[in-house]
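Note that this complex is displayed minus one protein chain, with the remaining chains in position.
Which chain is which? They are A, B and C, in the order written, and residues in each are numbered from 1.
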């Protein structure tokens, strides 16, 4: 389903974020990506939806090599994925509702369906009453939950979340994790970069640890520190 | 030092973020502010440096009522505080070095002093090698540490940090906490909104819990859940 | 190609976006308005100057002095003959008495006191179909019997034609330059408003929008900005021109020139201004957005 082979990424500035990363993730898996700040977790994730292109190596998503994907086809790759960005990336001039709806509008869903589905997802993340707010009128955690809602709204086969609980209190974190568990139980692949030891240790799944651009440990049902 | 009396905050949209908040923090204290997402922690903090003005009540910082402070005097209030914003608020067109230096430039420090002090602080947060990078060329946790460096660079009497470790791994979190402990030991007041149970429980200080815009518990040396 | 519901969405988004960015929208519309006003006013001015220059040019005529020996009836026959020559547009006969009156008008009454026979010729004034053919016509007439002299100010007229031509060329250069400047200013403004929204465009692409899906609402927005920006200039230029035309036309009605007739002229000018606003709005948006659409 997802496979990376000897992936290197060197940013224009010169920093080597990925240095020969190999990993393979099957459909339906739930994978935590952990590691120190600046280890390359976000870069690894950005490879998958082509926000950044690999300097060398192969990145296969659903049998397609993302590194060779033409610019025209990138949007169609992204529609198969739901991404929670580390910095949320909400559209500042669109309301909460519109932000979430946008992901369905680009795939030309019907207005009626959009309305129903967006309302449903907003309820799921506890923001039903804030649909008409604009991002700058929300608390940090609320913004983060909008980003999560947008990522899952079109029921993608793969959900990629970069530090999706950094601004959430333990209770809300737990609710969001239950949502991710639920969609994973329905067969969705979930890849989640996180620093939250409590989550990783409390809800056991495969843990991939990245350090200095390389995978240093990878074990199913492991804990945050790699045991 | 810091005192709030019956503070209410109603945002233009109509949401009531603070509903009669009373608190008093002495010089040199270390206070965690905890509570669920959307409880009003950031709003509480924004009152202190006048990013938002209270709808009613008194906010005293160093004997000055912030709610009545004229626009001209606000910058001088802010110079006495070091603030880590929840969304970092780094200047996108300034390098890491320049972002941190800016807080010293506005108080018209000498170039030589600035250079020495900024270098020192960047080393403290582990970013000495990334001084010339721009914010968008940093990882999430690196950006967060730049924000922390900027907040402490002018050795303010009060440091206010809104969720300063949300994007940091446990190790880096621990290093940052040690920095905050150290400046607190030197007599600086530290007020920190956080969701990190590990931190709150592991490094005991006064814990103020906000829920629905009110303080629901306030105990010295308490743990995250208010015991 | 694109579903109707998608078009409706784009249309809705373009309006919402103009409203939510109303501060910037207003600035853009303002810039378009001022620029098109400039274009409208100067184009109207320049085209009228050109028209007037051409009117003067068309007024150039050949003066044919008829043999003093020729009788008036024969002279009129000659006029008919001249009229039939190729490239001759108009022939006007002026008797020697008329001519004397002119001399008197110009040089004082004392000439009329001269108590002798009128020494002047009967005269034909001839206009060529095109001013540039004046010299040709003069030569042909000179070859006819009964003409004692053919005057048309040789060198002077060439110089005059040259001046009119220069005026016209300069006018056209000005119009082209103005239009180019307008294109630059308007698309530049639109570029700035779009640059300010670069971040939004990137996000749209990151959540799976195709280039077209991102581009269309921006292009529609550019279209509206151009359209709204064209309205005021059109009204102002039309109203201003009509009022000036009505005030100035009576004053110059006995002169050899006249101003461009408003109805037709204003209609065309309005269409041009509107088209400029809309086209530059659409393409300005499309161009400016391109660099932000490139996938990294």
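A few notes on this one:
Everything below uses one rule, namely that a residue touches a chain if its C-beta (ideal position, glycine included) is under 8 Å from a C-beta of that chain, and two chains touch if they have at least 3 such contacts.
All values reported here derive from a predicted model rather than from experimental measurement.
In the whole complex the chain that is left out makes contact with B, C.
Touching the chain that is not shown, out of B:2, B:31 or B:103: B:103 (per the contact rule at the top). In the complete complex, the residue from B:18, B:61, B:83 or B:210 that touches the missing chain is B:83. One of B:93, B:123 or B:136 touches the chain omitted from the figure, and that residue is B:93.
Across the interface with the omitted chain, subunit B contributes residues 49-53, 71-72, 74-76, 78-79, 83, 85, 89-93, 102-103, 105-108, 110-111, 150. Against the chain not displayed here, subunit C makes contact via residues 23-24, 27-28, 30-31, 34-35, 37-38, 41-42, 65, 68, 99, 103, 106-111, 113-114, 116, 119-121, 148-149, 151, 177-178, 181, 184-185, 188-189, 191-193, 195-196.
Note that only the chains that are shown with their structure count from here on.
Comparing the centres of all chains, each the average of its CA atoms, the largest separation from subunit A belongs to C. Comparing each chain's Cα centroid with the centroid of every protein Cα atom identifies chain A as the most central. Multi-chain contact residues of subunit B (touching two or more other chains): none found. In subunit C, no residue touches at least two other chains.
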